[in-house]
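Every protein chain of the complex appears in place save one, which is left out.
To keep things simple, chains are lettered A and B as they appear, and every chain counts its residues starting from 1.
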Amino acid sequence: MKDIISIRDTSKKEIEKILINSESMERLMKSGSDKLKGKILATLFFEPSTRTKLSFESAMFHLGGNCVDFSKEKSSLIKGESFSDTIKIVDSYCDVLVIRNPVEGSARLAAEIAKKPVINAGDGANQHPTQTLLDLYTIKKSKGKIRDLNIALLGDLKYGRTTHSLAYALSMFGAKLTFISPDELKMPRRVTDEIKEKFNAEIQTKNELNKNLNYDIIYVTRIQKERFPDPQEYERVKGTYKINLDVLGKDTLVMHPLPRVDEISREVDNTKHALYFKQASYGIPVRMAILDLLVNSVTK
Amino acid sequence: MKDIISIRDTSKKEIEKILINSESMERLMKSGSDKLKGKILATLFFEPSTRTKLSFESAMFHLGGNCVDFSKEKSSLIKGESFSDTIKIVDSYCDVLVIRNPVEGSARLAAEIAKKPVINAGDGANQHPTQTLLDLYTIKKSKGKIRDLNIALLGDLKYGRTTHSLAYALSMFGAKLTFISPDELKMPRRVTDEIKEKFNAEIQTKNELNKNLNYDIIYVTRIQKERFPDPQEYERVKGTYKINLDVLGKDTLVMHPLPRVDEISREVDNTKHALYFKQASYGIPVRMAILDLLVNSVTK
Partner (left out) sequence: MKDIISIRDTSKKEIEKILINSESMERLMKSGSDKLKGKILATLFFEPSTRTKLSFESAMFHLGGNCVDFSKEKSSLIKGESFSDTIKIVDSYCDVLVIRNPVEGSARLAAEIAKKPVINAGDGANQHPTQTLLDLYTIKKSKGKIRDLNIALLGDLKYGRTTHSLAYALSMFGAKLTFISPDELKMPRRVTDEIKEKFNAEIQTKNELNKNLNYDIIYVTRIQKERFPDPQEYERVKGTYKINLDVLGKDTLVMHPLPRVDEISREVDNTKHALYFKQASYGIPVRMAILDLLVNSVTK
């Protein structure tokens, strides 16, 4: 395993290893570690990000490593440098690259060019595999398992990249999925077909968003304006759902990749249903596990 | 002591402890230290700053810790995330937060939300307590004491947040204060009343800025355009004073929170009167002392 580009490239065994290692990383966060001392992470963020970039940096520091940031200095790209030349140079300055780029497939291209491991931190509406890994970790930590859980993905299932990878990974681990969305934002057919075929998944679909959400987990997503090709479509569907305490089952846990706008009522925040802040915090140990695995497997 | 939000929350004893610890931090700066190894400082600067941000970062590095910077990535706030959600996430990624935000009271709000210590690095025209602490340290280092010193605060005493907290703290330590400003920029009545009542301070006021400044310390401030609600008021008072060697007493020391524009003539720079560059450099040991105190008291 040199790179993390898509959850589809990652075997079930590799995912399980990352989830187990994340557990030990939670302990290392407290004691501190020198596992990646002298190693350098380069972040290349061509789209802004708060939690992803910061949590990668925090993860690297917790392992004793350091970070350089290419993001803000697009100067050489402005001067007309090719993406390929940029990656080659940054590759020679660091030990692992984390890249976010709105162009689909750019992370995979970077991985082909670079000798060092490349981690995809989101390529447009396509893939964001470390988000999926931390989502899996969050579910497993909270419910003790993934298999046979009733999990609903709710909201924008069409443009939200998070839910495509997550649906794939959850099916791989045997969860029972329900897709809940307005008709305009349904899970793309190709995603549903793929997981039915590969994992024999049974999938429910619903278009009523605000009633009877008695699932083990509800995974809510934000409607992201920037992903809509048609602004009118965005205007039509925004604000069509808002999860509050009335609609949740007794033991339902609510997840969200954050940032949230209005999809989850603030009354949920301080209840046992709110898993989304804990979920965000798991970004650190999971990304520590990923960095450690990739950097050390290249070094050996 | 979990947070540093306002000098008013900090007891005389706590301030004295910080001043004593700053002294030992000056030694640690040379030898290096691992006191905060594995710890992470998050900087959230919603207003620009040179020396405050850099000196916090330097202080953290001198203690063996690391820094992540939220400031440039306002992305999630742009996406509509609430201030409260942002603080909760950053809180889970770091061990201590330093926040500068033009909105008064925002640092206190952050401290209520965050489990980790929050340091106010300036909330608008309100408070900037670490500046006050380094000012106190500078005076004590240079004059050996604070009590009974004749100290003049000079310039914009109305909008300059620095002087409000400083006047409070100096009175607490028994200095004799003179407020010198144009009539339009007088120290607000509420500040004067409070320190008279609390500390029985005797205060002189003057509106003649450029004569007979025979004090132990003159603390000069810049007229900050961005603090004036009325641009015409700014035009009227800017450039009304410029301290030069002629007006200083034989042993008068000149301080300034910097950046300066024209308030102090450059002829003062290389004389024994100039304390302002030394003052800026004390930002490092004082902020080391503050970081060490807060992070270690939370960890224990």
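As a working rule, a contact is a pair of C-beta atoms (placed from the backbone, for glycine too) under 8 Å apart; a residue touches a chain by one contact, two chains touch by 3 or more.
All values derive from a computational prediction rather than experimental measurement.
Chemist: Among A:Glu16, A:Glu81, A:Glu112 or A:Glu267, which one touches the chain that has been omitted from the display?
Modeler: A:Glu81
Chemist: Among B:Ser11, B:Ser24, B:Thr50 or B:Thr271, exactly one should touch the missing chain; which is it?
Modeler: The missing chain is touched by B:Thr50.
Chemist: For a quick check of understanding: of A:Lys37, A:Lys145, A:Lys211 or A:Arg266, which residue touches the chain that isn't displayed?
Modeler: In the complete complex, the chain left out is touched by residue A:Lys37.
Chemist: In terms of residues, what is the contact footprint of the unshown chain on subunit B?
Modeler: Subunit B touches the chain not shown through residues 31-33, 48-51, 53-55, 57-58, 61-62, 64, 66, 72, 222, 224, 258-261, 277, 280-281, 283-284.
Chemist: For subunit A, which residues reach the chain that was dropped from this view?
Modeler: These residues touch the chain not displayed: 37-38, 40, 42, 66, 68, 70, 72-76, 78-81, 85-86, 88-90, 92-94.
Just so we're on the same page, only the chains that are shown with their structure count from here on.
Chemist: Give, as an integer number of Å, the spacing between the C-alpha centres of subunit B and subunit A.
Modeler: 40
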